[in-house]
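For this view, one protein chain was removed and the others were kept in their places.
Letters A and B mark the chains in the order given here, with residues in each chain numbered from 1 onward.
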Amino acid sequence: MNFLSLFVLIPVLMMMGLFVSCSRKQLQIVMTIGASLLMILSGILTYMYLTDRAAGNLATMLYTADTVWYAPFNIHYSVGVDGISVAMLILSSIIVFTGVFASWKIDPLPKEFFLWFSLLSIGVYGFFISTDLFTMFMYYEIALIPMYLLIGVWGSGNKEYAAMKLTLMLMGGSALLLVGILGIYYASGATTMNLLEIAKLHNIPVAMQYYFFPLTFMGFGVLGAMFPFHTWSPDGHASAPTAVSMLHAGVLMKLGGYGCFRVAMYLMPEAAHEMAWIFLLLTGISVVYGAFGAIHQTDLKYINAYSSVSHCGLVLFAILMMNETAATGAIMQMLSHGLMTALFFALIGMIYGRTHTRDIRLMGGLMKVMPFLGVSYVIAGMASLGLPSLSGFVAEMTIFVGSFQHTDTFHRVLTIGAVSSIVITAVYILRVVGKIILGPMQDKHHEELTDAVWYERLSVGVLIAAIFAMGSAPFWISSMLHESVIPVVSQLIK
Amino acid sequence: MQYTLLILVLPLLSFIVLGLVDSKWKPKVAGTIGTVVLGIITALSYLTAWEYFTTAKINGVYEKIIPMHMEWIRFTEFLHIDLGILLDPISVMMLVVITTVSFMVNIYSLSYMHGEKGFQRYYAFLSLFTFSMLGLVVATNIFQMYIFWELVGVSSFLLIGFYYTKPSAVAAAKKAFIVTRFADLFFLLGILVLSFYTKTFDFGILTAEHTTVFAGSAGATFLGFGVISWAMAGIFIGGAGKSAMFPLQIWLPDAMEGPTPVSALIHAATMVVAGVFLVARFFPVYYFQTPEVLHGVAYIGAFTALFAAVIACVQTDIKRVLAFSTISQIAFMMVALGVSGYEGHEGTGFMASMFHLFTHAMFKALLFLGAGSVIHAVHSNEIKDMGGLRKYMPITNWTFLIACLAIAGIPPFSGFFSKDEILSASYEFSPYIGGIMTFVAALTAFYMFRLYYSIFWGKDYTVKAAAHGHDDHGHGHTPHESPFAMAFPLVFLATVTCFAGFIPFGKLVSSTGADYIIHIDSTVAIMSVVIASISILVATLMYRKPSATPDKLEKTFKGLHTAASRRFYIDEVYLFITKKIIFNSVSRPLAWFDRHIIDATMDGFANTTQWVSVRIKGVQSGQVQQYAYVFLLGTLLIAALVFFI
Partner (left out) sequence: MDILNNILAGQVPMELYLGVSLIMFFAGVYGFLSRRSMLMILISIELMLNAADLNFVTFNRYLFPGQLEGFYFALFTIAIAACETAVAIAIIINIYRNLSSVEVGNLDQMKE
């Protein structure tokens, strides 16, 4: 068995461990060990990957393995990673790890919570290691379903509505996706669902691509919060418990961008070329629209959800620019957004746990009573508005520079529109920071609140460290991603 | 000159250490660390300057030296952000200015900020600022500059908002950040356009005299102007944002909410001249490729200088007066760059601009630190709470006077030399600009001495203190001279101000790197000194002793006075645009649209499905016999079909 399968196996073992544990302490131990193992594993994987690449291994995917799973439909269980998947696996591991600590004292039903949480991470990891369209889709569904229960049971506010809305919209997306995937399979005439094989064949008739490209792109686009299919994101995130928001905004939304890039664009380059302008417009709207939408919100999570719409819009926007730099930027933006949005949601959860409100009008001057959380919030904000040395800057700049290198004026004009979002981002971030973190105390009761405790500090600290690491030493991750997007982009240029 | 790296690394380390330990170490330790680090890098900067100006000359021209260089991130084959250190006359000059002023401010703050909550944080931020500003000036490429440009922006944000529990400070910090961010958007777009056509970020390539990188953009125009003009205009807007040029000046007066030493360092001496530095850095590009943009810089500068000087005449907050004076003086530098030619005598403007940057940094820092000393003594920013302080604070009085004379352009103080060069360059460019600048110089002398007399002369202090009830706060004691840590920087900077004018600046910094001999144009010099003296005389008559003239004048020009003291309503215009248009007319409808149109459509699908299901669910009555009956009929029907078809 290929060692990549460990990414799925460890969460499975975690689930077994959770079944037999009977106290909160045991649950915590199981989750910590599992999440740490996943972290270590992704660290080892990164190291191996980089050494193998340095040694001159030029295959598109490394560590591939293939097992027949259901012969009549040519469904294989096939795995393999390239730089993009490695980056996403690192991201997932970091967020699962920090998510465990962010939900350290989850109540009620901790056991069930962690079970669903592990199942969710199985879906996420499985998706990123899969190279077979069917298993990819299957893991995608595995990731979606726990979401319903996690939000519906452990959420807050209008949780039943939010859970139902999120699940239905994402399921709607995956219905489009299923049609798209089956279409790709049959139209390509391949004898396998392995996407590398299909890409190598590269014989989906262009007329068919016109049907299946928009279906696939939209199917993944719903998860990537593409305008106008983004409305699940504010409600869903606002109601979800902290760790679920983190995992969802941090990793699950990345499935959308990853899928668009890996499946829709890679397999149907001709249609992608022809139809990109439609989606460019939509994602361009997402970028600006999300930012403007965030200005007006008063709920911390809504602000962050709209900001996610804007930032994830930028991911899809950059992918559609179809050049190496912009695509590298898009993957970096996925990483960066994953880290900082997870940090945001973790902090919001922690603040909410203390003040019991997320309404920015009811808070103020929290820096005074919780300096650690306050400083972290400012750092997260700064990362979000693209301060150099934090991750947001390198990602956004790569996207902007890459997109602006496009020879088409239409694309450059759109890029200018997207660039203008950095000002709007600054406005809404500073509005929140100025209102709740700085300024005078708003509520007398808030003066007795306490700062973060060790597990919260650990969770936040890891995320901040990752954001700093990516922001101040972007060269290795940038070059790793750059060489991995080349196969996809060269397919597009052909 | 590898050691120049230390100039950057040490303040960064100091920031990281002080930022991490925060309040775990004693304030004294943090302050000492910050100051000592600054002392070391100041010494290193002086060493660098010495070594550079003595050895870097090849064929009579200062070469650019790049002692450190690494690739940070690669975008495309041509485009990559490098981090490096570029030493040339202007960056070395800036190193000296920044480290000197920063060092002085660090020393000054030891006493000024003594006992403040967050003292350690303050020193951490100062280190961060110094690091970013130094990184900005030694940038080898435009993207590195942009990186540090953003970092100085955020350090400015953090320092303005240092008193973070004060709503006005938070608002000012936000305003400063957002306004400069808005300008940075154009800076970034400028970089993007420029790099798209030239395929490089590197200053060495862009600013080389006979560069070919602009050939690719030939003929590419947009709305009648060349694309490079647009790019360079965008870059200038970025600079104008940081340097508070009209109409982006609104953040600087508010930024005075920060601690006074911060105002001295960031909002007077160093960060606000980043825009000037940027234009100077790109000077060959502006001059050779886009002269029309360069002229635009001159006009905007001239207007801003006049505009800010008029406002400065009526402000009543000591720091605001200095803030508008700063805007006006930076505009002087911009004008000088805008009117400058390139080689030889033509290049007066460039040299004068850099010279004025240098002298202004010293005397404006001195003015701010002096103002800080006064504020420290009387615990108020308003000039009406001051007066007659010369008896209590002799050192502050004398150093402040020196700075005022320098900014007014009275020889032999440093301001005279640099301002005189700017004026003569302006006259050579156009008599109108020259005339405006002379008028602004006269206004400068007037408002500075208005300030000086109002603080140190005028009415006796103690009477006013009692009248204003300072006893409530326990500050009723007579004001006294500041302690050594605050007085030393004043004296040091005053000394520099006295003698800086005699530095052979033209031999060190010029547009081409070749020697430039400063001529004092006697007509311009005599005229400006005479006008400045007259202004000072007027100010003396009006403000030295309490008199009714100012009030009378105020009544006569009521409209102008009100408009000027309200800063010509520019803030209100911005407020209207942001609050009414962006927030209420764009964002609010958009939020509504999102909730009630887009989301409602999605909900609509769900509701339709539900509606249909309610309609057809009557079929499922729950009566098992009814089901069976339907089932039976169905079976019979199928059986019939099978049989008869």
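Assume a contact is a pair of C-beta atoms (placed from the backbone, for glycine too) under 8 Å apart; a residue touches a chain by one contact, two chains touch by 3 or more.
Everything numeric here is computed off the predicted structure, so don't read it as measured data.
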| item | value |
| --- | --- |
| Chains shown that the absent chain touches, full complex | B |
| Option touching the unshown chain, where B:Gln2, B:Thr54, B:Thr523 or B:Gln623 are the choices | B:Gln623 |
| Subunit B, residues in touch with the chain not shown (by the definition above) | 620-625, 628-629, 632 |
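As a convention for this text, only the chains that are shown with their structure count from here on.
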| item | value |
| --- | --- |
| Separation of subunit A from subunit B, taking each centre as the mean of its C-alpha atoms, in whole Å | 37 |
| For the subunit B and subunit A complex, residues of the former touching the latter | 22, 71-76, 79, 81, 143, 146-148, 150-151, 154, 161, 164-167, 170-171, 173-174, 177-178, 181-182, 184-185, 188-189, 192-193, 195-196, 582-583, 586-588, 590-591, 594, 598-599, 601-603, 606 |
| Residues of subunit A that touch subunit B when the two form their complex | 164-165, 168-169, 227-232, 289, 292-293, 295-297, 324-325, 365, 367-368, 371, 382, 385-389, 393-394, 397-398, 400-402, 404-405, 412, 415-416, 419-420, 422-423, 426-427, 430-431, 434, 437-441, 474-475, 478-479, 482 |
